[in-house]
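Pasting a structure here, questions to come.
Shown here: the complex without one of its protein chains, the others still in place.
Right after this comes chain A.
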Amino acid sequence: MSFWEYANPKKFLTTTERMMPFLWLTSGTLVAVGLIWGFFFTPDDYRQGSTVKIIFLHVPAAMTAINCWVMMLVTSLVWIVRRHHVSALAARAAAPIGAVMTVIALITGAIWGQPMWGTWWEWDPRLTSFLILFLFYLGYMALWEAIDNPDTAADLTSVLCLVGSVFALLSRYAVNFWNQGLHQGASLSLDKKENVADAFSNPLYVCLAGFVLLFIALVFYRTGTEIRARRIKALLARERIGA
């Protein structure tokens, strides 16, 4: 068994379909357990009160949003190098998930930031680079939608993903430089990792695991949908010719 066998859409579909019930069940359970545990069975933070609990939604969503782009980068590379069709479709399927995760992270961040920093939005490096990441997702999806020929679209979006990754990384550090020393309050998000007590970290780990599995499940599911949509297109085309 090798990774390259899954370039065959049929093989990909049968394998993922066997995995789907397990994936939905575990990811759903983990997210539910993690969130309920986090929201109702952790103590209030001595400094931030109950608002700290949004961390259980905010951090996993933010992490998934970034890793989703990394996954798209890898699948785009695989498509460029080896013309692995399922890989290109997986990149396409992942983009909206990443965009939604970015929005969740931004919104929960705003809800968290309002009572903590006294503002819904701050031009803080981390927030700003997330907004830019969201713009990258939008552009990527728009390019996929705009091109009719699926192979051309896959080629172009793959190159866009490569170039975009470099520039996204560059913006991340440029933005850091741009606003350095203006908003010290933002370091709150930096020492989060060090400050989190055990009572918070355990449900957070459960949530993170849940989000990772949920992401995998969604990508598999949407990739399957993409494959089927392509098949329908092919069947319709064949019908038109009358073959």
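We take it that a residue touches a chain if its C-beta (ideal position, glycine included) is under 8 Å from a C-beta of that chain, and two chains touch if they have at least 3 such contacts; residues count from 1.
One rule holds for everything that comes next: contacts and distances are computed from a predicted model.
Enquirer: Which of "Heme exporter protein B", "Thiolase domain-containing protein", "ABC transporter ATP-binding protein" or "C-type cytochrome" is the UniProt protein name of the chain not shown?
Expert: "Heme exporter protein B"
Enquirer: Check each of A:Met19, A:Ala32, A:Val70 or A:Val163 against the chain that is not shown and name the one that touches it.
Expert: A:Val163
Enquirer: Specify the residue from the set A:Ile107, A:Leu143 or A:Ala209 that touches the hidden chain.
Expert: Residue touching the chain left out of view: A:Leu143.
Enquirer: Touching the absent chain: which residues on chain A qualify?
Expert: That gives, for chain A, the contact residues 132, 135-136, 138-139, 142-143, 146-147, 152, 155-156, 159-160, 162-164, 167-168, 170-171, 174-175, 177-178.
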